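As you look at this complex, bear in mind that one protein chain is not there, while each of the others sits in place.
Chain naming follows the written order as A, B, C and D, and within any one chain the residues start at number 1.
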Amino acid sequence: MPRALWAPAVLALALVTLPIAGLLLRTDFARLPTLLTSDASLHALRLSLLTAALSTVLCVLLGVPLAVVLARSTFPFVRVVRAVVLLPLVLPPVVGGFALLYSLGRNGFLGYLLDVTAGITVPFTTAAVVIAQTFVAMPFLVVSVEGALRATGEDFERVAATLGARPATVFTRVTCPLLLPALASGVVLSFARALGEFGATITFAGSLQGVTRTLPLEVYAQADADVDSAVALSLLLIVIAVVVIVVARPRSVEGVRA
Amino acid sequence: MPRALWAPAVLALALVTLPIAGLLLRTDFARLPTLLTSDASLHALRLSLLTAALSTVLCVLLGVPLAVVLARSTFPFVRVVRAVVLLPLVLPPVVGGFALLYSLGRNGFLGYLLDVTAGITVPFTTAAVVIAQTFVAMPFLVVSVEGALRATGEDFERVAATLGARPATVFTRVTCPLLLPALASGVVLSFARALGEFGATITFAGSLQGVTRTLPLEVYAQADADVDSAVALSLLLIVIAVVVIVVARPRSVEGVRA
Amino acid sequence: MSGLRAELRLRRDGFALDVALDVPDGEVLAVLGPNGSGKSTLLDCLAGLLRPADASIYIAGRSVAGLPPPERRVGVLRQDPLLFPHLSVLDNVAFGPRSRGSDRATAREVARRWLTEIGVAEFADRRPSRLSGGQAQRVALARALATDPTLLLLDEPLAALDVDAAPAMRAALRTVLRQRRAGRVAVVVTHDPLDAISLADHVLVLAAGRVVEQGPTREVLASPRTGFTARIAGLNLVVGEATADGLRVDGHALTGVLAEDAVPGDPAVAVFPPRAVSVFLSDDEPHGSPRNTAPATIAALEPHGAVVRLRTRDDRPGWTSGIAADLTPAAVADLALDVGSQVLLSVKAATVDVHPALRRSPAP
Amino acid sequence: MSGLRAELRLRRDGFALDVALDVPDGEVLAVLGPNGSGKSTLLDCLAGLLRPADASIYIAGRSVAGLPPPERRVGVLRQDPLLFPHLSVLDNVAFGPRSRGSDRATAREVARRWLTEIGVAEFADRRPSRLSGGQAQRVALARALATDPTLLLLDEPLAALDVDAAPAMRAALRTVLRQRRAGRVAVVVTHDPLDAISLADHVLVLAAGRVVEQGPTREVLASPRTGFTARIAGLNLVVGEATADGLRVDGHALTGVLAEDAVPGDPAVAVFPPRAVSVFLSDDEPHGSPRNTAPATIAALEPHGAVVRLRTRDDRPGWTSGIAADLTPAAVADLALDVGSQVLLSVKAATVDVHPALRRSPAP
Partner (left out) sequence: SEERTLTVFAAASLTDVFTTLEQRFEDEHPDVDVRVHFAGSSRLAQQLAEGASADVFASADEDVMRDVAGEGLLTGEPTPFATNTLTIAVEPGNPLGIRGLADLAREDVTAVVCQPQVPCGSAARELAAAHDVEPRFASEEPDVTAVLGKVRAGEADAGLVYVTDVRDEAVDEVAIDGAEDAVNTYPIATLTEAPLAAEFQRFVLGAGSGVLRDAGFGAP
């Protein structure tokens, strides 16, 4: 590893750590317990963890198959499909929210159908939050996993096939385990993206305590009135994140070959 | 590839394409030219492309070295550093904005120093936008690149070293080329994240036309008053994205082995 | 119809493969050829990893050209071991049986048996990344064998093995290939003529993607028609029945060194290089250590690199029929040898290897 | 002091490597040993890819144990070709010269020369993924050689090569290794005794991480002290001077087949297996094709697997001193051979290979 890399690496680290240090410096630790246990905070935290977890699960269940199809099929239109899948990445989240409203909202073509046939309205529900988060987060998972699939190549999958493994077995016993590190990064990225989702959520799902007001919305709302409480909530999230990353991630992310 | 994957893959694709179809259905194509050439739209578009490009460059310059250090060094504290680097991922962007404000703002410890010694105030400038975007987008690059580095292993780097290549040569002529597909995904992801950045930007940089009001902020501001113009802007972004992805991405992302 | 029958045509950049082959039920085909002649490509086609548009492949009478690998019931050892990095050695070998429907315990049991057979049982719990080159090669061989396939495809199975391991593996492979029940076929790519002789009934020689020689092992190796085959083979092969101290041919004895798994009374092949055959004039019988001395008539004399290769007529009972002997030009001149000369051939018993034959009649 | 001197101790899971070696300036060491004995591990330590805490390594008098690979000026061919997938074959080979400071054009020129030398120039513009196994192996060899290192480390350089390519590569390697100027050393891992004989001055035999034999090639291979060495080698080696039709030893001739690159008048080694040596009673000289018949005295007789190995006394001028001959027990009984018997040894010229010797005096 070239020495010269250390300087930018340290700078990069500083860019991340200094602001977080700033946050810690500003934290009113005395008020922390009160702030964290306020009704609004607890509701938002619970809702955020729940919806982000749900949408991450959805991202994995839907995104991994999509990534495999993109990486392994040879249809000519795959390239176009890949471009389409990445669109939510570049769409400003608020616009993503409108896109969702226009399809699943009361006046959207799907939403209208759902309303008329099943009496279901999606906007302003927790389901809307999950859908919005999945919409913005899934491309992150697809990109990570597809990249890894392409990098790993098909050699091991071919070997497995010659040993008699059918596609489903190859997928579960070879593709997935070898994909684990990338899948782990993908999960971390999409969970993070879902957890931080703001624009699409507020546009498509609104902001009601306990139903659709996730932590970023709560923080945004509180930020006007009571920054301390927003900061306190964030600290809690940081602690959860560090625990998740340090405890759960290393085994999988450090890879099979380590 | 197991057949069973097609169903969820198609569902995933629908989740992404239907909302975008909804957006297209609602677009007022007649007004499109007028909307796209409005002053506010052009300012926002120019500012967004500029800042997202700048922060992507920063992400690459700082993030790749950091990823290499994380993947290749054997210091015991690497695991903790990795956790810290991922924090901006889980921090709600608005809180990230506060963190930046608390360190680089007028009353932040660094901001104060900058103000006193150089007379520089960072917040509410275009620089602040770039910093905010870099802060939230860099972890995406680091995660993609580090994952790929671990997956590739060090075999080729070792071979290069035995052929007499010094670390810098190994890095530029072996590590980087082999990393290209992952780097390309990382760049796409972090550019996308930077382009969609809202919460940290509005908190740390505000929303002033031509200075800090990027496209997501403009879209948010316009959305309620003039949805059509927001949608028009988004369409423009989508077109840019499709062009970038279809034209520029395949060669690199489809990988060296393809 | 059973066995393996295939016709393949494939283009790949500048390279074109065009092969037709036919391996009867229960037999083994060895594929020889220079680097880049298409041996691995041929195996990939048979395995279904490459699917040329222009191909017909029948395994045990079933057309498989359109089928994906798992439905072909093949077992493959590729040139690169490619052990699954995320599985232990044991689970790598158990992968095949598991995929073919065995439960975990049974599959592991099978795997353990094969690891023991191949001599790498001690590494069962290791990750593949911690094996040496030869150890990995052996584990990959065990993994291919453990699938118990209808068509077994082995690409250089004994490469990277040490001098102790190679013969042991060869004997193990021979056991496996001989035990194979009807309806089974194996194709083995090798650079070593000994593998062809000791493992295969048939030989196919490839050059630049085309078949240049094909036929029963004994015939192809004993009378090679191309320079390449001659260089890798050009061995004398004598078919007969193993005895305690060598081989019996048409009632005549040929003393030699028995391979470990050769059983007296069973069909066997004696192998010795032309350079090991000494020639004496008929009236000058030597009295020395060479156990095997018998009369023959010279059929041909031709230069062969630095030496002269002499061939005997195929006109007598016993081992001296159709034998090649390499002599220096000086020796040929000194003994005044010519076509039709009556000579005594002598070959030291220590240079004669007696291998079990794969079946009673190795010819088609 | 120059050459290579190393003492290494390394533990890796259950495996322990403990090796001391010393290769004089300008010479070549062959490393032999069973699979998993630590050959590749030893090479990795010398290359700097593994850095055991307990190691001292001197290359040309310079301590390199603490240095990373590029500062050791080594050139390495590892067991797996590991060609850079993102570079063409040409650029793979040019990588070393480029890294050592050549400009792009010069590096490519050097690379092209080596590709031609190794016979794979036609693949210069291909991606490595489109090469056959043997082609990739050869490109990797060219890449290692192109670095022109002080210490050249080759791990099974001739594995995966076909019968035509292997001798050609061996000859090419021999040329390279002989041309090497003072201050250069090479270590070659191999499973083939012929590589050791034709390429190396010294041999080191590893077993389970320890050195079990070490010394001049001729001595180690001619009188192996371990079963393993005996099985891989146990060849007769006779040192002398090449002649037009073989070798001259102490003024006596040994007729044989000259290797392509052997030059009459230069030092050379004749190699033939013990099983090729026939034994006659002294009063019964044969008149046949064997060109080489000369007297000897039996020094020892010992069982050696299925055969009896006989050794001659080291008491006469000419090639029959200290020679091993393998006979079947029946032959020994028949000729009533015993220690002290006066015999005639006979060996067919066609079985005697004459290789150029690496230097005038291969013993220390």
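Keep this in mind: a residue touches a chain if its C-beta (ideal position, glycine included) is under 8 Å from a C-beta of that chain, and two chains touch if they have at least 3 such contacts.
Predicted, not measured: the structure shown is a model, and the values here were computed from it.
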item: Of B:Pro19, B:Pro88 or B:Gly105, the residue in touch with the unshown chain; value: B:Gly105
item: Contact with the hidden chain (one of A:Ser55, A:Ser185 or A:Gln222); value: A:Gln222
item: Residue among B:Val80, B:Ala168 or B:Leu208 touching the omitted chain; value: B:Leu208
item: Subunit B, residues in touch with the chain not shown (by the definition above); value: 101, 105-107, 111, 121, 123-124, 202, 206-211, 221, 223-225, 227
item: Contacts of subunit A with the absent chain, listed as residue ranges; value: 98, 101, 105-107, 123-124, 202, 205-209, 212-213, 217, 220-225, 227
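Quick note on the criterion: only the chains that are shown with their structure count from here on.
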item: Inter-chain centre distance, subunit B versus subunit D - centres from mean C-alpha coordinates, in Å; value: 57
item: Euclidean distance of C-alpha centroids - subunit A vs subunit B, Å; value: 14
item: Centre distance in Å when subunit A and subunit D are each reduced to the mean of their C-alpha atoms; value: 59
item: Residue numbers of subunit C (touch at least two other chains); value: 80
item: Multi-chain contact residues (two or more partners), subunit B; value: 166-167, 257
item: Topology of the chain contact graph, where touching chains are joined (line, ring, star, complete, other); value: ring
item: Residue numbers on subunit C that touch subunit A, as the complex places them; value: 47-49, 68-70, 73-76, 78, 80, 82, 84-87, 95-96, 98-100, 129, 143-144, 147, 149, 153
item: Residues of subunit B that touch subunit D when the two form their complex; value: 155-156, 158-167, 169, 173-174, 177-178, 180, 256-257
item: Subunit D-touching residues of subunit C, taken from the complex the two chains share; value: 12-13, 33-36, 39-41, 79-80, 130-135, 138, 155-156, 159-165, 191, 228, 231-232, 245, 255, 257-258, 274-276, 278-281, 284, 286-291, 305-307, 325-328, 330-332, 335, 344, 346, 348-351
